[in-house]
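Here the complex is missing a single protein chain, while all its other protein chains stay put.
For clarity, chains are labelled A, B and C in written order, and residue numbers in each chain start from 1.
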Amino acid sequence: MQIMNIQNRVKIKVIGIALPIALLIVWHVFVSAGYVSPHILPLPETVLSTLVRLLTKGKLILMIAISLRRVVYGFLLGTASGFLLGLLMGLSRTAEKLFAPTFHTIRQVPLIGWIPLIVMWFGMNEVSRILVVAIGAFYPTTLNTFAGVRGVPRKYVELASVYGYKGLKLVRRIILPAALPSIITGFTLSLGMSWVLLVAAELLIETMAGIGKVIDIGRETFNMELVMVGIVTTGLLGFIMTKVVERAAQAAQKGRVFEQEQ
Amino acid sequence: MKNFFQRIEWKDKLLGVIVPLLVLIAWQSAVSLQLFSPLLLIPPLTLVDTLWYLASSGELTTNILASLNRVVFGFLIGASAGFLLGLFMGLSSFFDQFAGPLIKASKQVPQFALMPLIILWFGVDEFAKFVFIAIGAFYPMVFNTYQGVSSVSKRYRELAQVFDYKGFRYLTKVILPSALPLIITGVRHSLGLSWMFVVGAEIFGADTGLGYMMAAARNMFQIDVVMSGLVVIGSIGFGINFILQIIEKRLLVWRVSTDQGAKCKS
Amino acid sequence: MSIQKGTLEIKNLSKSFIVDGTPLQVLSNINLKFPSGSFISIVGSSGCGKTTLLRIMLGLETRYEGDALLDGERIEGPGANRGIVFQDHRLLPWLTVGENVAFGLDKLDRKAKKLIVDEHLKLVGLSGFESAYPAQLSGGMAQRVAIARALANKPEILLLDEPLGALDALTRMHMQKELERLWLLEKITMVMVTHDVDEAIYLSDIVVIMSSRPGIIKKIIKIPFARPRDRASSEFMQVKAEILKEFHLGTEYPFAYAI
Partner (left out) sequence: MNKWKKILSFAALLFITVSAQAADKPKVIRFAYPAATNPGYAGAPVINVINDQGLFEKEFSKDGIKIEQSYIKTAGPGTNEGLAAGLYDFADYGDFAIVLGKAGGLKNKLILAPSKGGNVYILARAELHIKSVKDLKGKKVSYWKGTVLQTQALRVLEANGLTEKDIRQINLTGADALAALAAGSIDALVGSYDRPLIDQGLATLVYDTRNFPVQKRYREGLIVTDDFAKKYPDITKRVVKVFIQAEHWLSQEKNKERLAQLLVKTGAKYKYAKGEFGVGNLPLKEQFNPVPDKDFVDGYKDLVDYSLKNKLIRRNIDVDQWVDRSYADAALKELGLQNYWAK
């Protein structure tokens, strides 16, 4: 039976790989048959070899490292502040009434819209880029922390108060663990948003380095291989980061399942 | 409708106004005390002036309409594609296994990274913008629809089996209503992202639109216009969200009808 | 003699599931025959396969050995001749009460539908609630709607899967009376799965006692008392003791205690 299971899983993987492979073949045939110029759409194998070449030369690694640093700083800044605001609004109805309307109004401003203003305030520098990433990370964490804290079943809080849990202890021992799944969802969404905005920030806020810069250089020099390498790299990195966060989330929850009030 | 308005109490509303009011006061006094250069912190009144100037010159209307037009088309293309794909993936596990991995993997590419390709392939015409916005609108819709459809409770699926609901009838009477809350969430996120990406699309080569207005103003060093753009874009986003919330309340009346207590407004 | 409508017969029925790669026998060699129009209860502790048996009768489980026959025909899938009331009311939350009751009547025109819906809501005592949503109902009311929905299809046999299991004790006793009333009114076969012995004795003509792992029939007891039944009567208590004994519960307390 175990073998059956593995076979099954392999089958599922194979089905899932079929479409990308088919697309790659179509892509290859399409370009090599001359339907589209390789300048506009380079061959998949060219993209791959360029990717490998750049990776081994180390330059791309450096660009990735710089981008990752921006994402990490921005993500930490955004999620930390989002977590605090979400927690505050979740714990106190007064805080919610005070801040929620402003928060929900400002939230409607598309994130890209902030870029010009941030640049004018902070200049074309690392601060601005990190801030843009941080804004992206801020909203999902705030929303999900708030929803998580507010959704903690009353019965747990009541139980805890019977045992004399109050204040920080109540938050730490009852509310946060119960809100954890929602908060972690927030972190995951925040990470996705950070990643989207990082590339936007690197394209729109002039920089000397970063994976967005790789795309930008490719665009400027009309080198589509470089653009494609940038796209593939951002995709792969996004994939890896998502997986890492998902794993971390699983580890943090240790398979516990919580009730959440609707 | 009536119920919706009743639920926002006046006292709560008043509390909600305090923070913006304080911000406004701090803002104006910071400008008056010259704590910041008026260059960086446009005085509120200047902002009102600029908004009025933009509105009365007709520039604002043109740009708003251009952006809305793009959002609507891009959203319709992207969201309907996402809805259909999500539906198929939710209904057929084979299709899920077939197309799911590619869709999930491709989602990891930040949409802005695609901008150079889109410009190269589709130019800077309207169509290119629709494509860009559609890509943004696609993902929330596909995942939410998929989640909604595939997570229809086994209890309801059994019930449909007992009552012999099949095909289209099963889809419209059981699957879609059950998936509706998530589909609506998908629509909201989709529309929100469309609204964000329209600004992005208009920064890269446009001749109208709010994103263009802001990008041009940024180039022309008109911070007041940039801020006006932010205010306008935010207000429209707020309006869209508000309308969607009303629609959602009406569509999901069965879900909230017994809810008497205070609900979080997320 | 032709078989009367609503006759359920189970012959040499066995069923096993595969759990973690190993087969687990849940039902073993079940033989039962329910006469048309009778009220049957299947009692047993959790996990004895009584719900699986019911699902086989309903047609949701189709892979089994032996035969489950309704009016002499093998049950291959769900059908309109069998109604079901689940433990959870399983009303579709996005449909109104009226629409839920009409759920199985999709092929009828609006007028006919409304007539049947009105009739059945009246039957379960919920006239005037047709435009309410399930979320607005109490548990007992929701379960009545579920019963109305099942009866609206005019089934020959109504299957009840612990229909009152989620209700509080008082509502439950009230609903038992209601069920009896409906059964007397509709004159159809009803098969109920329950683990409430009192409920089974109060309602049934026949009580089937099952034991678990694998699920086999331990005993079939006929209840001949007149209705309505008195839960405090000595005959009631005697039958109850007899059933409880099958679960090794009867021996712990002397009869005198029960009386």
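The criterion applied here is as follows: contacts are C-beta pairs under 8 Å (C-beta built on N, C-alpha and C of every residue); 3 or more make two chains touch, one makes a residue touch a chain.
Because the structure is a prediction, the values reported are computed rather than measured.
Within the full complex, the chain left out of the display is in contact with A, B. From the options B:Val124, B:Leu176, B:Val231 or B:Leu251, the residue with contact to the unseen chain in the full assembly is B:Val124. For the chain missing from the display, the contacting residue among A:Ala33, A:Leu168, A:Met208 or A:Ala251 is A:Met208, taking the whole complex into account. Annotation for subunit B: contacts to the undisplayed chain at residues 37-40, 53, 116, 119-120, 122-125, 128, 204-207, 212, 215-216, 218-223.
Although one chain is not drawn, its touching partners on subunit A can still be listed: residues 40, 69, 73, 119-127, 206, 208, 219-222.
Convention: only the chains that are shown with their structure count from here on.
Chain geometry summary: the mean Cα position of subunit A and that of subunit C are 51 Å apart. If you average the Cα atoms of subunit B and of subunit C, the two centres end up 49 Å apart. Multi-chain contact residues, meaning those touching two or more other chains, do not occur anywhere in subunit A. Across the assembly, subunit C contributes no residue that touches 2 or more other chains. On subunit C, the positions that touch subunit B within their shared complex are 58-60, 77-80, 82, 84, 86, 88, 90, 92-96, 103-104, 106, 133-136, 153.
By the touch criterion given at the top, residues 12-13, 15-20, 23, 40, 94, 97-102, 105-117, 120-121, 195-200, 203, 211, 214-215, 217-218, 223, 226-227, 229-230, 233-238, 240-241, 262, 264-266 of subunit B touch subunit A in their complex. Against subunit B, in their complex, subunit A makes its touches with residues 12, 15-20, 23, 40-41, 93-94, 96-102, 104-106, 108-114, 116-117, 119-121, 143, 146-147, 150-151, 195-200, 203-204, 212, 215-216, 218-219, 224, 227-228, 230-231, 234-239, 242.
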